[in-house]
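Have a look at the structure below, then the notes.
Removed from the display is one protein chain of the complex; every other protein chain stays in position.
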Amino acid sequence: MNQKPLVLKILDIVSVLLLLAAAHLAIFVAPTEKVMGNVQRVFYFHVGTAWVALIGFVVTAGLSVIYLVTKNLKWDRIQVAAIEVSVVFFLITIILGSIWARPAWNTWWTWDPRLTTAAITELIYIAYFMLRQGIDDPNKRARFGAVYALIGGLSAPITFFAIRLFRTIHPVVVAGSNAEAEGSFSMTGDMLQALFFALFAFTIVFIDLLWNRIRLGNVQDQVEELKLKATW
Amino acid sequence: MITVTKLVKRFGYKTILRGVDFEVQPGEFVALLGPNGAGKTTFLRILASLARPSLGEVKVAGYKLPSEAAQVRARLGVVSHLPLLYGDLTAEENLRFYAQMYGLTNYRSRITEVLEMIGLETRRRDLVRTFSRGMQQRLAIGRAVLHDPQIMLFDEPYTGLDQDASTMLDDVLKTVAAQGRTVVMTSHDLARAEALATRFDILSRGVIAASAARKQLKKSNLLAFYKQALAG
Partner (left out) sequence: MKQSSEQLSVNSNYVRAIGAIVWKDLRAEFRSWELVSAMFVFSLLVILIFNFALELDVKTRQSVTAGVLWATFAFAGTLGLNRSMALEKDRGCLDGLLLAPVDRSAIYFGKFISNLAFMLIVEAIVLPVYSVLYNANLFQPGLIMVILLGSVGYTAVGTLLAAMSVQTRTRDILLPILLFPVAFAVLLSAVKASGGFLEGADYSEIAFPINLLIVYDIIFIAASFMLFDNIVEE
């Protein structure tokens, strides 16, 4: 069995440290937001997890194309890993958003375009795993998975625009402004610093988890192969 | 007519065909024998361009698979143990549909000709749903010879047929072969194969284990030959 590479071991430790540092910045260093108070601190992690999950989903669509062109199962393993990690991160995004929304919007959930698109996107990738579960042949599983992930990736932006037909209350904090948004706030320098550090930390954590998950996928495949050899 | 070199087919990590070399001369009737799970159907599906080879070269009627699949398909007739017919259409409508799919013009007289050959002329306006298994299988052969293919592939055509139906199918198969066509038929029924084929190839553990022309075999020796090939 192949040894875990040293770089990955180091990355594991670095990820944990970065996560702790990001938490420290968000909780102790960043100033308290005037109107919303401490609950606003959830925002750093909310944006951090959303950022990496969305990058993961975009990368996934690209991996679909690469797999369909090359038909090399390696890309399928990377895609599964990327979707799995992204789905978990996106779930965390939604839960953290909900925690923030309760005091800010006075509700856990609202059918705002971003929230709804997030929910639909999450459902698309859960459907992706259900599709894969129903197929035994690994090549077919990979092909169907790639096709569905691509179709899902194409539909997500259109879904966002379609839900936009209804008004939004989600704040746009980083760029632009929306007069109808509730709970928006302007960021101070310290807040920005904490935010960018969180983005950086989550990117590293994401890469670390992705790498570990890909290795796990490889090991799973080796087990499959050995099992087949044993029964042949 | 058919040249296969070092053909490998994998489903994920399961290798079904591991280096098949196979050649068929024009006009030969080859019976491909072997136990269940030996890869006969998979092999035939590759020849029929329904599955892609993982490795190796496949040439049918002088065209390469899978790159020149359309040319191969135009020269190929396939009969499987499924009828490939629509129950809610009549015999004639089924044939007309496939004639259009193959781009035939003036198919009216051809359809009558084929229906006479398979002995279903009187039932041409009946729904296929009402046909017996044997009649459906004969119509399936009619469907496969409609575009006058040079090569015919039969995948276990006797599955589920009773004695009478099998005898009638024998006659149709002989007629089809007598018209100078090249035929490859898979079967696990040695007696049937012996009655029809001019050559016997045995597929075992993913390779052609043995091959013998009818002349080389004394009658009644096929069983011994088959057993020896499987053991060795």
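Structure notes:
In this document, chain identifiers A and B correspond to the written order of the chains, with residue numbering beginning at 1 in each.
One rule holds in what follows: a contact is a pair of C-beta atoms (placed from the backbone, for glycine too) under 8 Å apart; a residue touches a chain by one contact, two chains touch by 3 or more.
This is a predicted model, so every value here is computed, not measured.
Contacts to the hidden chain, counted on chain A, fall at residues 68, 120-121, 123-124, 127, 130-131, 133-137, 139-140, 143-144, 146-148, 150-152, 154-155, 158-159, 161-163, 165. Hidden from this view is one chain, which touches chain B at 45, 48-52, 70-71, 73-74, 76, 78, 80, 82-89, 93, 97-98, 100-103, 127, 143.
Convention: only the chains that are shown with their structure count from here on.
Rounded to whole angstrom, the centroid-to-centroid distance between chain A and chain B, based on C-alpha atoms, equals 50 Å.
Within the complex formed with chain A, the chain B residues making contact are 10-14. Only residues 73, 137-139, 221, 224-225, 228 of chain A touch chain B when the two sit together in their complex.
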